[in-house]
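A single protein chain has been omitted; all remaining protein chains appear in their positions.
Every chain is named by a letter (A and B) in the order it is written, and numbering of its residues begins at 1.
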Amino acid sequence: MEAVAFFAGAIGALGGAIAVVGLRNPFYSVLALVVHLVSLAGLFLLLHAEFVAAAQVVVYAGAVMVLYVFVAAYVGGIQEPVWEPIPGQRLLAPLLGGALFIELSIAVLGSSLRALGDEGPTIPAGFGSPEQIGTVLLERFLIGFEAASMLLLLAAVGAVVLAGRKREGEEAASEEATS
Amino acid sequence: MSATTYAWLVLLFPLGGSIVIALGYRTWSGRTAGWIGTGAIALSFVNAIAAFVQLQGEPAKARHLTSTLWDYANAAGLDIKLGILVDPLSVFMILVVSGVSMLIHLYSVGYMGSDRGYTRFFSYLNFFVFSMLLLVLAGNFVLLIVGWAFVGFASYALISFWYRRATATGAGMKAFVINVVGDVGLVFAAILIFRELGTFDYLEVFDRAPGGFHTNEWTIVAICLLILVGAFAKSAQLPLHTWLPDAMEGPTPVSALIHAATMVTAGVYLIARTHPLFELAPTAADIAAFTGLATLLVAGSIALVVTDLKRIIAYSTMSQIGYMVVGVSIGAYSAGLFHLMTHAFFKALLFMAAGSVIAAMANRQDIDRMSGFGRAMTFTSVMLIIGSLALAGFPFTSGFFSKDAILSYASTRGGMYEIFTVLGYVGALMTAIYSFRIVFRVVAGEPCSEAEELAETGHVVHAEPENPATGDVEDTDVGFPGPEHHIAEQAPTMRMAMGALAVLALIGGVLQIPGVDDAITKFLEPTFEDSALAAIQPSVGDEWRDLTIGGAIAVVGIFMAYLLYVARPASTAVLVRRLRPLHTFLVNKWYFDELIDVAIVRPALAVGSFCNRVFERLVVQGLVAGTVDVVRGAGGVVRTAQSGFVRSYALLLIGGFTGLGLYFLLSSS
Partner (left out) sequence: MAVEWYLVLSALLFAVGAGGVLIRRSPLVILLCLELMLNAGNLALVAFSRMLGNADGQVFALVVMVVAACEVVVGLGLIVAIYRRRLPLNVDELRGLRG
């Protein structure tokens, strides 16, 4: 039963990933990514990480993807030209990706990590629940927690600055820059 | 105070004078600089006399006093001190140098009066006197070379004194380059001496020399030949003589001081000083003597035909120094040095008189245009006659006693050296002829226009300033001669100096009359007591015989000059026509300049040009530019990675990461 769930999640994730890379229309890519994220959330559930799965769906697939959807709609699709200006890129990219996969697999499978090959230790009840995550977050990783919130603040301010409305002088200057 | 202290003071005053004049360059007005300079040399002369008196107070055996101011270099076997040697030879030289320099400074106060570079002149002149004194007082070879080089510089500075004249600067450079050739020879000689004997100090070298060398061993001959290179360059002997006639571009006092009385005698002093080495290498000494003889004859022959007044006197100097070189090379040390002294007197006097005549001619120096100054410039004419009498060796002048003493010694030594006596007399005949050529041309005959104007109005004739050699127009500002020309009759300082020298030229001979006294020989004896050659002395009778022959030749020469230039003036033109090839050869100074040009100057220029065109461009530039090109090319290749494409950067990133992973995978398996 678990295997079926795993393969379902895996196929969804992989399919979504390939669709993101392969589809021409960026809007479709965004939707494919949503599928991918939801599949991953399912896999997280299989790994007893309930809170992370919930966060994935609510934050990632919910808020972040909505951002993507907005921008994709605003920007619209671009016509990616057929011709590749960088010599060898089309050839090397899949090659390197494959090489990367093979290496990582070898590293994983060939390593002498104990617990590979089995499911892992029996976990206590409440593992991965919000209470446990919250306790660990606020007790052991408090500094990281605070730093992350600082980072969020920075990002928000940065975004406002980057995309905010310009004043009169700057508008004229940017007009000159682009003309 | 001891003799050495006085000797240091002798050195101090001219140096101090030079520095003081130079530092106050803008403050000295009028003739102040001239009086400061003259005063400094006068003080130096007084101290030289004091040193002389003190030295004579020492017992004869102990008259080699050394004094060191400062240990200059003391390492690895080298022991070079700033030290002087006060012995009869050096005291003799400083007396002559400071005495004659004092009189020439006095003369220059008047002569250079209206030159815009007056102050600079006296600073240079004082520095020259300091350098010359340093040269003769030096107690080791290193300090000698220092003084030698300073003198060369001072000579250059003074020859090119009128620096805006192209001929003057060219002559200065020529003199300096030839002097440097001599310097190199001297330096090599010093190095060889150090290598063989282990010291630079005179007294120690002369002590160790007889033990260190066999007679005529090739090392000592080489050392002496290298010393000769230095001596000949400084004393203008063949083949390094071509700079002296051109050095007449300098002002007349410079010619009088440097190129008659002092600098050119430095070579003679050097040979006399290093006589122990030359006596160990008779081959080198003979080479020196024969070179001196050749110079004597060649210079005398040229002096018979050239027409520039100062150049005649210059060739005469070259010839007389030839006599001195012969003298000190064959062993007639006291005779040679005696001639050095008397020559300083009458040659300086001749140059001074010539300066007065040239001033009267508004700076023109061609004797073919001069005549009949006897009435207009009586004083100058008398001085000219006195100087020429002494030069020719007229009986009982100083030159009579000194020049023929050398020839007498030569005949006493006998054998091969008889040649020197015979050819020396031939040279004496030429000397008499050309010296009175000057006198009869300038003094006798119908007064030329300049002389007439001077006699009538009492003013020196005024003419457009121009270069006497090329005729180029000049002005009278700094770098060229001044606007006014001073003749002796109108300048008291000039008369004082010339008068003093005239007296010395006439009576200077009393110091060494054969059979009566031999003051010079006695005085110099402590220096030359170790010499076998100096012990050979001609007998009194022999000497008087040789002196008489010399006097007779002088009179004959004067009479011949009278015939050629006064009684039958047309005969010179006839002679020139009949002997045209010989005349051309002599007028072109035996083509020495052309020879040096072809043999040395052109090849050097060719080498330089080759280096510039080929070596510099291909090798050096090629190397440098090539390196630049390689670096730039490499940079260009590397720069293609900075394409600006984000995706290629990402590719490199992931590719690198993959590679790294591969490396770790492989290394851990």
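The rule is short, and it goes like this: contacts are C-beta pairs under 8 Å (C-beta built on N, C-alpha and C of every residue); 3 or more make two chains touch, one makes a residue touch a chain.
Here the structure is a predicted model, which is why all the values come from computation and not from measurement.
Participant: Take the complete complex as the reference. Which residues in chain A touch the chain that isn't displayed?
Facilitator: 2-3, 6, 10, 13-14, 17-18, 20-21, 26, 29-30, 33, 36-37, 40, 43-44, 46-49, 51-52, 55-56, 59-60, 63-64, 67-68, 71-72, 74-75, 78, 80-81, 85-86, 89-90, 92-94, 96-98, 100-101, 104-105, 108-109, 113, 115-124, 127-128, 132-133, 136-137, 140-141, 144, 148, 151-152, 154-156, 158-159, 162-163, 174, 177-178
Participant: Determine and list the chain B residues touching the chain excluded from the picture.
Facilitator: 639, 641-647, 650-651, 654
FYI, only the chains that are shown with their structure count from here on.
Participant: Cα centroid separation between chain A and chain B, in whole Å?
Facilitator: Comparing mean C-alpha positions, chain B is 98 Å from chain A.
Participant: Within their complex, state which residues of chain B touch chain A.
Facilitator: Residue list for chain B touching chain A: 643, 645, 647-648, 651, 654-655, 657-658, 661-662, 665, 669.
Participant: Sort out for me which residues of chain A touch chain B in the complex.
Facilitator: By the definition above, chain A touches chain B via 85-86, 89, 92-93, 96-97, 99-100, 103-104, 106-107, 110.
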